[in-house]
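Every protein chain of the complex appears in place save one, which is left out.
After this line comes subunit A, so read on.
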Amino acid sequence: MGHVEILDAKTKDKLCFLDKVEPNATIGEIKSMFHKSHPQWYPARQSIRLDPKGKSLKDEDVLQYLPVGTTATFYFRDLGAQISWVTVFLTEYAGPLLIYLMFYFRVPFIYASKYDFTTSKHWVVHLACMCHSFHYVKRLLETLFVHRFSHGTMPLRNIFKNCTYYWGFAAWMAYYINHPLYTPPIYGEQQIRLALIVFLFCQIGNFSIHIALRNLRPPGSKTRKIPYPTKNPFTWIFLLVSCPNYTYELGSWLGFTLMTQCLPVAAFTLVGFIQMTVWAKGKHRSYLKEFRDYPTLRSPILPFIL
């Protein structure tokens, strides 16, 4: 039986003393106990570490395997209000879906009143609406039924940042694509057909990767394994790339840019690409750190290039 004392990482004040803690207790259980004495700090917003400036301990870590004595001293940092990943994803994806449709149906006060509730005469505009909506419906369904999240929560302020990004860009794109003065692609049907093929190919690819990643991890677990190509040809890209979900996502938006020939869409694609590259590089680096036998042929996001 051990004791646990929890100190504030910044002020070093003693916040909590837990006596008679089982040696096989997990950090998660200790967080619940801490929560009882400080109800405003629910477990998701607790960062418990061995060192005030050190890394956060994981919920699964067991007390007796940590480098502590009979009385374990932990440092606590408040991560701030937290919100669940699922909530954030659902909100940030539902926005673009609905916002785009508002512009598509030319709801009043967006364009000149003579255009209220009219529809575009260009069939590519209808196609674009279907593709955009399909994309976000797919994302919503994946959030609900496919993804297995490593972390339960993220800081609350992220939802404002993320929604501004997704909703803002969706409105900006939708405004021009559905505008009465929209100019269809210069190369007409050829361009649109090619763009649609690219878009659909990448949507299927992206979905295949999400399924493959889900199957790597049994339900409720947080294990990490190296993803490998499966029988599905869309996953064979794992031979060359660590994060093919981002590769396919880039492809989808390139397709959509080509389909709509709209500069705001190109801008959204570019910004998304930059962000996904940052994420892919991080993921690639942690794969390399965690797995000695990680395939050397793989690049983070673009085969051989990036």
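Throughout what follows, contacts are C-beta pairs under 8 Å (C-beta built on N, C-alpha and C of every residue); 3 or more make two chains touch, one makes a residue touch a chain; residues count from 1.
In this section, contacts and distances are computed from a predicted model.
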| item | value |
| --- | --- |
| Options "Very-long-chain (3R)-3-hydroxyacyl-CoA dehydratase", "Aldehyde dehydrogenase domain-containing protein", "AP-1 complex subunit gamma" or "Kinesin-like protein": UniProt name of the undisplayed chain | "Very-long-chain (3R)-3-hydroxyacyl-CoA dehydratase" |
| Contact partner of the left-out chain, one of A:18, A:48, A:213 or A:262 | A:262 |
| Touching the absent chain when the full complex is considered, from A:89, A:182 or A:246 | A:182 |
| Touch residues of subunit A, complete complex, unshown partner | 10, 77, 176-177, 179, 181-183, 186, 260-264 |
